[in-house]
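To start, the structure under review is shown below, and the notes come after it.
All protein chains but one are shown in place.
The block that comes next holds chain A.
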Amino acid sequence: MAAPLVLVVLAAVTVRAALFRSSLAAFIAERVEVASPLNAWKRVVEGLALLDLGVSPYSGAIFHETPLIIYLFHFLIEYAELVFMITDVLTAVALYLAIQDFNKVVFKKQKLLIELDKYAPDVAELIQTPMEMHYIPLKAALFYLLNPYTVMSCVAKSTCAINNSVIAFFILATIKGSAFLSAVFLALATYQSLYPLTLFAPALLYLLQRQFIPIKLKSKSFWLYTMQYASLYLCSLVVIICLSFFLLNSWDFIPSVYGFILSVPDLTPNIGLFWYFFAEMFEHFSLFFVCVFQMNVFFYTIPLAIKLKEHPVFFMFVQIAIISIFKSYPTVGDIALYMAFLPVWSHLYRFLRNIFILSCVLIFCSFLFPVLWHLWIYAGSANSNFYYAITLTFNIGQILLISDYFYAFLRREYYLTHGLHLTRQDGTEAMLVLK
C-alpha cells in the first residue's frame, strides 16, 4: 500500500507547491477563515521580528504561539513552505498508519464477537470485511491531503497544520498502544492549544481496552492504570511548560497563549461562534458567557465517555469534531482533521439520514464565506449579521453531521446485537430513535 500513498503524497505536494507559487497564496493567507489570531503566519513572523529587536514577542497582543513554535521557526523560517508541506505529509502518514492499525483492531474485535455469538443472526450485511476495509487508510490520507480546507490552511502557512500533526501523532501512538508516547503527544497537543485536554478520556479508554482492563469504577487495576496514564500526561505537560520558561526566561507565554485562548479578547470574525456574541456583549456579562462558551467544549466529554466507552476511537473522532466546532478560534484546518476520519466510518453510510443536505450546507457555506465577507467589508452593502448567519449555518451543518454519524454508529451497534429487523411487541416493524 505504500505506492498509492506515495502517489497521493506527490499529488498533494504538487498542488501545494503550485499554489505557493501563484498569487493566490497572499490572498488565502489573509482570509479570516483560514488564519486566526492564534495561528496566523503573519503573527509568527512578527513575533520573531520582535525577538530580533530584543523585545519579548508576548509583550503586545500580536503573538500567541507557544515558545516551542518560536524555537522551531527560529531556524526554519526561510524554509517555512517546506516545513508546512512536510507537516501535512507527516500528518497524513500518521493517520494512514493509525487507521491501518485501527482496522486490524476492529477486525480482531469483530471476529471475537462473532465467535462469542454476540451478534444477531441476520446481520451479515453489516459486518465489515477486510476487502472493503483495505482502502480505508489510503482514503483517509487522501481525504486529509487533498481536502481544500487542508490545502488552503497549508498555503496560508497557518500553524494549525502543526497542531493537526501533533494530534495525528497522538492518535497513532494511542492506537499503537504505547501509553508513554501517547501521553507525551497529548501533552504536546494540550500545550499547543488547550482543547486536546478532552482527548485524555478517549485515549485512556482505548488504552484500557487494549490492556483488557475492564472499565468498572470499583476495579483497582482501572484506577491504577488511570493514575499511571494521568501522571505520565501531567508530568510531560509540566516538563514541557517548564522547558518553555527557559526559552525566554519568563512566564509571559502563559497569559499570552492560554489566557488568550480562554478569555477570547480578540473578536476578529472567524468561522466560530464566539466573536459575534462577544462583540455585542456588555462587559458585565462577558465573564459569565466566556465561561459558558468554554465549558461547552469540555462538557460533552463525560456523557460521551459513558455512552461510547466500548468505542473509544469513535469517541475520539466526535471529540475532535466538538473541539473544532466549539473552540474559541476555529479555522478550516481544524475541520480538515476530523473530516479525514470520515472514510473510517463509511460503513455507516446506509444509516446516515441527512448526509445530502448536510454536505450541501457545508459546501454552500464554504463558498458563501468569502462572498459575504466581501459584501460586508469591501462593498459595504451587507453587515456582520450576514457573515454570522453563514457561520451559524456552517456550524449547525457540522454539528448535525456529527450527530448524524453518532446516531448512525449507535444504530448500527444496536442492529448488530439485536438484529436488523426489529419488531415491536405486537409484531409491527419498530423504528429506532435516538433519545
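Operating definition for what follows: a residue touches a chain if its C-beta (ideal position, glycine included) is under 8 Å from a C-beta of that chain, and two chains touch if they have at least 3 such contacts; residues count from 1.
Following the convention adopted for this analysis, contacts and distances are computed from a predicted model.
Trainee: If you had to name the missing chain as UniProt does, which of "GPI-anchor transamidase", "Myotubularin-related protein 12", "Mitochondrial ribosomal protein S24" or "Septin" would it be?
Mentor: "GPI-anchor transamidase"
Trainee: Just to verify: which one of A:26, A:61, A:224 or A:243 makes contact with the chain not shown?
Mentor: Of the listed residues, the one touching the omitted chain is A:243.
Trainee: If I consider the whole complex, including the chain that's not displayed, which of A:178, A:226, A:346 or A:393 touches that chain?
Mentor: Residue touching the absent chain, from the options given: A:178.
Trainee: Which positions on chain A touch the chain that was left off?
Mentor: Residues of chain A in contact with the hidden chain: 51-54, 68, 70-71, 74, 178, 180-181, 184, 239, 243, 246-247, 249.
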